[in-house]
Structure formats: structure tokens, C-alpha cells
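Shown here: the complex without one of its protein chains, the others still in place.
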Amino acid sequence: MLIFECPYCGIHADETELSPGGEAHLKRFGPGASDEDFEGYLFMRENPKGVHFERWRHSNGCGKWFHAARCTMTLEVFGTYKAQTFEPPQEIKDKITAKRPGWSWRTFS
Amino acid sequence: MSETETASFPPFNGYVTVSKDASIGMITLRGALNSKGLGLAVGKSLPKERCILDAKDMQVAWMSPDELMVLCPKENVANLEADFQKSLGSQHALVSDVSDARAVFTLKGTNVREVVAKLAPVDMAPGHFGTGEMRRTRFGQIAAAFWMTADDEVKIICFRSVAQYMYQQLCVCAARGSELDLWT
Partner (left out) sequence: MSTRLSSGGRLIDTSKPISFTFNGKSLKGYEGDTLASALLANDQMLMGRSFKYHRPRGVVSSGAEEPNALVNLGKGGKFEPNQRATTTELFEGLQATSQNHWPSLEFDIGAINSKLSRFLPAGFYYKMFIHPRPLWKHVYEPFIRQSAGLGQAPSAKDSSTYEHFYAFYDIAIIGGGLAGLQAARVAGASGKRVLLMEQTAHWGGRAQIDEEMVDGVPVDKFVDDTVAHLQSLPNVTLRTRMMGAGIYDHGYLLGYERLSDHVPDAAGPRHRLWRIRVGHIITATGAIERPLSFAENDKPGVVLASALRDYLIGYGVSLGDRTVVVTNNDDAYLTAIAVKNAGLDVPAIIDARQGGAGELGEKARALGIRVETGKGIARVLGGKRVTGVQICAQVGEGAPLEEIPCDCVAMSGGWSPVVHLWSHCGGKLYWDAENVMFRPDVQNYPIGYDGNTFVAVVGAANGHLALDAAIKDACDQTASLAGVSNPPELPSVASRQDALIEAVWMMPAGAGIKLRSKAWLDFQNDVKVSDLQLAAQEGFESVEHAKRYTTLGMATDQGKLSNINGLATLAGALNADIPAVGTTTFRPPYTPISMGAIAGHSRDEVFQPIRQTPMHKWHEAKGAYMEPVGYWRRPYCYPRGGETHAQAVEREINQTRSSLGLLDASTLGKLVVKGPDAGKFLDMLYTNMMSTLKPGKCRYGLMCSENGFLMDDGVVARIDEDTFLCHTTSGGADRIHAHMEEWLQTEWWDWKVYVVNLTEQLAQVAVVGPNARRALEKLGGMDVSKEALAFMEWKDGTLGGFDARVYRISFSGELSYEIAVLAGQGLAFWNALLEAGEEFGVTPYGTEALHVMRAEKGFIMIGDETDGTVIPQDLGLQWAISKKKEDFLGKRAQERSHMVDPDRWRLVGLETTDGSVLPDGAYAVGEGKNANGQKNTIGRVTSTYYSPTLKRGIAMGLVQNGPERMGEVIVFPKTDGTEVTAKIVDQVFYDKEGDKQDV
């Protein structure tokens, strides 16, 4: 049972206060998008052994969606951050690089 | 409380007492949580993150980074609602009476902290939760919020449709013989 710190209300929330929301930082493709782009958006998901970015909602709490960076193998949490962003904050990226040198899953420019 | 209310929620005399409060006024405010936003409505002193503060004739609770809940006597709801709307003017905000949507329960007794800790994944040890704080969490299988009005009194809010469930599970957990006496 995981614990994530909700970046909105500061609570170290027990997993039973949270709802999972799958992979974070998906780019939405709508009308006009190619079949490949739309398929990727709708169905293609990373399943890394290691660093992963996920969406969680503090549903039994402040109700806000946030993102978590964690290791799927060890469950180590590198950090949580608010969902209103297109990529993880630099601070969290640096922390991951320090802990998992050379990690790469998606290149955030 | 009406007769049916009393029949459904008789005060429970466990090692902590459980009772359902008479209906109180509750107003949800959504908007920018600063002095130029919701501060205009509820007064300059906004509650800090996860806090509840006493203001004139009302209490103001922090619910999320863009939401407050005002607790007040029920008869004041309409006036307050209108005042809030007026002070917020044309800015993007939402004011809504939610008094009827909720039920409030009071736990009273020296062991109130324990009864909460049987149902909510919250650190209830003295020094880790106290008066002035407001916590949104779950009680058993339902969402709820609670705060302490004194070291021996807890107020719990849940949705009205699950009031019966909340009442019954509080009674089960406050039953005599289930004391831990951990913090007394």
C-alpha cells in the first residue's frame, strides 16, 4: 500500500484515499489526428520496469489530480507534482537522474 | 431534529457518545483562494491549508486550493449567500448552498481520537491532529471531513444519503469494551 504526498493539500495520503489514473503526460489527439496518433493517445501505454510517471487523484481528500514519479520495480517515490503541467518539474527530473543515472523513458525537452 | 431523525439516529452512549447534529448551514465557495478572490467574501483572514477558523458568526474551512466551506446557522444561509455573491461581483466564482446535502455528527468523550482512528487512515495521536485543523478523508467506505472542536469533541461531515451508514459505523466503533485507552 503506497503513500503519496498530495501536492495540493500536503497530506501524505494513504493509498486508500487515492484513485489511480494511469500514465501521466499523455497528449490528447482529437478530430483531424491521424489513425496512428489517435491510437497512440487512446491505447498505447508505457509499461516500464523502473521510472514511471502516473496520475493519481486525492479522491477521498481534496479531490485534486496530481502526478507521481516513482519506480515501478522498487516503488520508490521520486516526487509528486501538480497536474497542470506538460512535463515533470526540473527538480524531480534531477532527482531521478541522481538516483537512476542514465534513465530514459520519454525525453522531456 | 424531526421525529424520524430521532428514530433513525438515537444518541448513542458508547465509550464515546455519538449524536447527529441538527441541520446547520453550509455554503460551498469555489474561486481564487486569496484576498482578492474568496477573501472578499469571507473576510480578510482566510483559513490556511487544511485548517478551519472561526470568523464572525461563521466558521470557514479550507477544502482544497480553490474551495472553502462556510458553516453557519441555517437561517443565515440565504443572506450570507447573497452577501458572498455581491462581494465577489462579476469575478469567476461559485457560491452554493449545500446545507441539505450533508449530515453532521458529534463524537464526545475523552477517547474521541480513537474512534476516528478506527475508521479513517489519519494520524490521530495528540500533537499530530488537533483543534483548528480540518481533514478530508474517508470513514470506512465513504468520504468525510472532520475537525476537533475541543480535545474531547469531534465533528464529522458526510453526505446525507450515507448518514445512516456513518451513524451505524460510528456506533460500532464507539461500543463499550472496544477502548484502546492509547492516548488517555
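For clarity, chains are labelled A and B in written order, and residue numbers in each chain start from 1.
Here is the rule we go by: contacts are C-beta pairs under 8 Å (C-beta built on N, C-alpha and C of every residue); 3 or more make two chains touch, one makes a residue touch a chain.
Only a predicted model underlies this, so the values are computations on that prediction, with no experimental measurement involved.
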Checklist outcome for this item: Output for the hidden chain's shown neighbours is A, B
Checklist entry - Which is it among B:V16, B:A61, B:V122 or B:V154 that touches the chain not included here? => result B:V122
Next on the checklist: In the whole complex, not just what's shown, which of B:K36, B:K56 or B:R176 touches the removed chain?
Outcome noted: B:R176
Next on the checklist: I need the residue numbers on chain B that touch the omitted chain, in ascending order.
Outcome noted: 4, 8, 23, 28, 30-31, 66, 92-94, 96-102, 114, 117-125, 128, 140-142, 159-165, 168-169, 172-173, 175-180, 182
Next on the checklist: Even though one chain is hidden, which residues of chain A still touch it in the full complex?
Outcome noted: 1-3, 14, 21, 28-33, 35, 38, 42, 55, 57, 59, 63-65, 71, 74-77, 83-84, 99
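Heads up, the rule we're going with is that only the chains that are shown with their structure count from here on.
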Checklist entry - What does chain A use to touch chain B in their complex? => result 8-11, 14, 16-17, 59-64
Next on the checklist: Quick check on the complex: what are the chain B residues that touch chain A?
Outcome noted: 49-50, 63-65, 67, 121, 135-138, 143
